[in-house]
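Missing here: one protein chain of the complex. Every other protein chain is in place.
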Amino acid sequence: METFSIDVRAADFDPNAEIEALTAHNLQIGAVASFVGLVRADTQKVGADETDSIRADSVRGMSLEHYPGMTEKALTAIVDEARQRWELLGVRVIHRIGPLRPGERIVLVAVASSHRGDAFAACEFIMDYLKTRAPFWKKEATAQGHRWVDARETDQSAAQRWNESSKNSTSQ
Amino acid sequence: METFSIDVRAADFDPNAEIEALTAHNLQIGAVASFVGLVRADTQKVGADETDSIRADSVRGMSLEHYPGMTEKALTAIVDEARQRWELLGVRVIHRIGPLRPGERIVLVAVASSHRGDAFAACEFIMDYLKTRAPFWKKEATAQGHRWVDARETDQSAAQRWNESSKNSTSQ
Amino acid sequence: MQITVLFFAGLREALGHTAIRLELPPHVGNVGALRDYLIAQGPEWAALGSARNLRAAVNQQMAGFDAPIEADDEIAFFPPVTGG
Partner (left out) sequence: MQITVLFFAGLREALGHTAIRLELPPHVGNVGALRDYLIAQGPEWAALGSARNLRAAVNQQMAGFDAPIEADDEIAFFPPVTGG
């Protein structure tokens, strides 16, 4: 059975259980590519040294706001576009909202296919599009207070390349 | 703590436990890309119809032979090369050997990094190199008997592209 | 015509509104004109003008500032998204 589903929720998820539900009873599946995004404590170190000490304004927590209704539409549209581009046998997307602590899981994208090329490409495509098209906003809590996370230019260019290369990356 | 390890073994693995061991106590990790390869029952359907009936010579099982000693060296070298190409915070590779049934897990590649671009690229790179450089051989069992699986040209070209694009794919 | 306008994230905090219901004058025909119309209502709407890379959606679909507005539409303004 092919399953394509998304979920936006506060509760944590179990990647194994999600992947096993995706692959159960479908012996055509040979490849599952998955991605889990985690809340990082910090993006920069104190100095150039390799110690694990982190900055005084390191992230103590995070809160995820979203646009109910549009979020689900956007994620469904992204999955549908992935299905048009690659041969997929299942997709599961879970994105958490609300307060999250460092180390906690934020997002899961799991893609099942017969071959790994399709699974890898679709998984990365969904993440790149989710990052730039799904209406979520992160607010970080630090010792200095709260701050809304800025969008990154690299996320825009990561999403952009799927328009340029189109189907070329589907080597198998 | 950064962990980079490989394991070649007959026993199944728990992807969750492996990923959690990889990410434990490292709050710099923001991205975990992983791949699980499964034994497919068959690659082709009976006809052009969309039924789930499978061919009479569909795969009933598989056995994985390897070259003890070289296998571990090859996997370690592949992981080392990935670490030179991308900023990684942890890699776990597990490849099973011996008899496997359809639906069973064959291989796990899990890659932890601060950013998803590095995690995705390294995970796919390791799979592509493993497919073409690690000394494993699959023998399928069908109703007609046993047959050694042929190497696929697409796997060669998938590995080849990492020489061409080199670091260009590391957009972030 | 009546429309609903929603605001999210930092823009929502700066404006102090989550959503407003609005009677739109006939000359305000698209998303960009709606933004300009709100800014013209007074300094409490200044954040709409100063927002870097302001994004919009019409009826829960990403939309450019030239996207037309019709009666009962749900328009949203927000900063670039940062999920994932």
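Should a chain be cited, it is by its letter among A, B and C, assigned in written order, with residues numbered from 1 in that chain.
Note that contacts are C-beta pairs under 8 Å (C-beta built on N, C-alpha and C of every residue); 3 or more make two chains touch, one makes a residue touch a chain.
Because the structure is a prediction, the values reported are computed rather than measured.
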Problem - Touch partners, limited to displayed chains, of the chain removed from view - result: B
Completion exercise
Given B:R40, B:H95 or B:H115, the residue that touches the chain left out of view is B:H95
Handout entry: Among B:W86, B:F120, B:F136 or B:W162, residue touching the chain not depicted
Key = B:F136
Problem - chain B residues touching the omitted chain (full complex) - result: 37, 64-67, 69-70, 73-74, 95, 106-107, 127, 130-139, 148-151, 155
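Quick note on the criterion: only the chains that are shown with their structure count from here on.
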Exercise for the section: Tell me, please, which chain's centre (mean of its C-alpha atoms) is farthest from the centre of chain C? Expected result: B
Practice task
Using mean C-alpha positions as chain centres, tell me how far chain A is from chain B in Å, no decimals.
Solution key: 21
Handout entry: Of all residues in chain A, the ones touching two or more other chains
Key = 37, 127, 155
Problem - Junction residues of chain C - those touching two or more other chains - result: 84
